[in-house]
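A single protein chain has been omitted; all remaining protein chains appear in their positions.
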Amino acid sequence: MGNITEKSFKGKDLVSIRDLSKEEILFILNYAKKFENYRGNLLSGKILATIFYEPSTRTRLSFESSMLSLGGKVLGFSSSSSSSVSKGESLWDTVKTVEGYADIIVIRHPLEGAARLASEASSIPVINGGDGANQHPTQTLLDLYTISKVREGLDNFKIGFLGDLKYGRTVHSLVQALLNFDCDFYFISPEVLSLPLGFKEEIRAEGKSFVETENLLDVLSQLDILYVTRIQRERFPDPMEYEKVKNVYIITPDILKDVKKDLKILHPMPRVNEILKEVDKLPYAEYFNQSKNGVTIRKALISLLLGVTL
Amino acid sequence: MGNITEKSFKGKDLVSIRDLSKEEILFILNYAKKFENYRGNLLSGKILATIFYEPSTRTRLSFESSMLSLGGKVLGFSSSSSSSVSKGESLWDTVKTVEGYADIIVIRHPLEGAARLASEASSIPVINGGDGANQHPTQTLLDLYTISKVREGLDNFKIGFLGDLKYGRTVHSLVQALLNFDCDFYFISPEVLSLPLGFKEEIRAEGKSFVETENLLDVLSQLDILYVTRIQRERFPDPMEYEKVKNVYIITPDILKDVKKDLKILHPMPRVNEILKEVDKLPYAEYFNQSKNGVTIRKALISLLLGVTL
Partner (left out) sequence: MGNITEKSFKGKDLVSIRDLSKEEILFILNYAKKFENYRGNLLSGKILATIFYEPSTRTRLSFESSMLSLGGKVLGFSSSSSSSVSKGESLWDTVKTVEGYADIIVIRHPLEGAARLASEASSIPVINGGDGANQHPTQTLLDLYTISKVREGLDNFKIGFLGDLKYGRTVHSLVQALLNFDCDFYFISPEVLSLPLGFKEEIRAEGKSFVETENLLDVLSQLDILYVTRIQRERFPDPMEYEKVKNVYIITPDILKDVKKDLKILHPMPRVNEILKEVDKLPYAEYFNQSKNGVTIRKALISLLLGVTL
């Protein structure tokens, strides 16, 4: 991979977290620190296009906030109903058109592979803002950035993943990314929502072990990071099954009585009821900081891909 | 209340016009004069989030114009369908997230109390851009600003409120705000849409009297300000009732034959047919200026709440 510098990223796309080597990830996380409190005109005159084929306020606004904080400008659309899609235009043509309007594109699309196609069509950098159940690499970067901030690094910690580990895109990507680092995995979910076999094999292939359990309390006191995700009723073939497990996986102040004092709880958000609001004011709650870290990491990423750096 | 200065407002919210004392209102109105023709970079690097859970082009664009004219930036959403609400996220969480993306928030929401809740969730200033039938304080400020411009002050004038005085949020707030000042009230409406008793009692409690009538022509020639609102057919239990009154409350050039020569007609807009277009070119028509004043007063308010002042 050679020596990584700020210029290594210029003109590149970010479609999947797997496009990035461990060294590249570490470079980005380290570079992002410069952007924690940065507001300025670094990207003055540059334009970000947000082409969102399905609504995602959080991701869209986070990218917009990043670009605006760097002095750049933003244009785009926030759902396919307000785009030329309704006239039958292909994604390819839309991207070929939008590359004439902007300097960098963030795409969100309900279909897997859409972001890869967009990156092939485009001569300007493309960032995947989520393509269906597939990838959402800036979510993974902000998760990694959050962990590295609270742990002062990405090694030597125990991370528990809670909730829907079967369908959870953010869990899958984060697990894959963390395989580059030295941490212990705990997977906590009802059996019907457990981590797919493929991921477990990947972990073993790296010579690592993991703990799998249906009972949060079995492992909670050992964890440094608890990554909570939403369990959706619709995922359960049998409603009775859902009723049985739903309350076991809700984080309350009570359940946190015996945790490590520097435990941090993460959540990709939005949450529904899987973390009670009463938890927000406890020192364990890191999810709103995590969300805010998304602006920081996206500032860094846009800067790198545009090749205009601090 | 102590001495009011520009710094008195820094970091505050504006949820209800009742949050402001008479002195604060007068301070804001006076401070706003500086912004009449101001275009510049006062708020360069600052970001306004417009989180609109129901569409309101006028209010949203007015705030956006204000922020952009001050050199600031804007992000947000313009209806709940394009937000994470559809994923079940609570208002509280959305606000906690958006405060990580911006420096000040304007919220519009169909439910009373939503803006107060948002102000409690947020660590950055929140402005209520309308919460259901409840409050829309910047509308009241722009109404007051308009009156103070055309009257050169807020005392010694006769103001008539016409139309739907029962449900009209803007009327209620403006009446309450004007209780701080020395003016005479005239309430003109069909009986079924007359001002609720509570407001009348508030007026009497301030030791003031008012005139109430169903007949505009009884009082029109005495008025300095005529504040027109829309009468909605749906408000009438009996359609016959509506048919009877609808033409009595339409402002035509004809009806304005004997008014004071410096009468000014205001309207919170949008109008449907309650003021004929032919009135637009008469010197009495002030409603488009009033709308434009909304940009000025909002510039001043954003500047004060952000604590970055001219």
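So that you can tell them apart, the chains are marked A and B in the order they are listed, and the count of residues begins at 1 in each.
One rule holds for everything that comes next: a residue touches a chain if its C-beta (ideal position, glycine included) is under 8 Å from a C-beta of that chain, and two chains touch if they have at least 3 such contacts.
Small disclaimer: the values here were computed from a predicted structure and weren't measured.
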Residue touching the undisplayed chain, where the options are B:K10, B:R58, B:K208 or B:K260: B:R58
Per the touch definition above, residue among A:E36, A:E89, A:E243 or A:E278 touching the missing chain: A:E89
Residue touching the undisplayed chain, where the options are A:F27, A:F63 or A:F77: A:F77
Of B:S8, B:S79 or B:Q222, the residue in touch with the unshown chain: B:S79
Missing-partner contacts on subunit B, residue numbers: 39-40, 55-58, 61-62, 64-65, 68-69, 71, 74, 78-79, 269-272, 277, 280, 288, 291-292, 294-295
Where the missing chain touches subunit A, by residue: 45, 47, 49, 73, 75-77, 81-84, 86-89, 92-94, 96-98, 100-102
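The criterion applied here is as follows: only the chains that are shown with their structure count from here on.
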Separation of subunit A from subunit B, taking each centre as the mean of its C-alpha atoms, in whole Å: 41
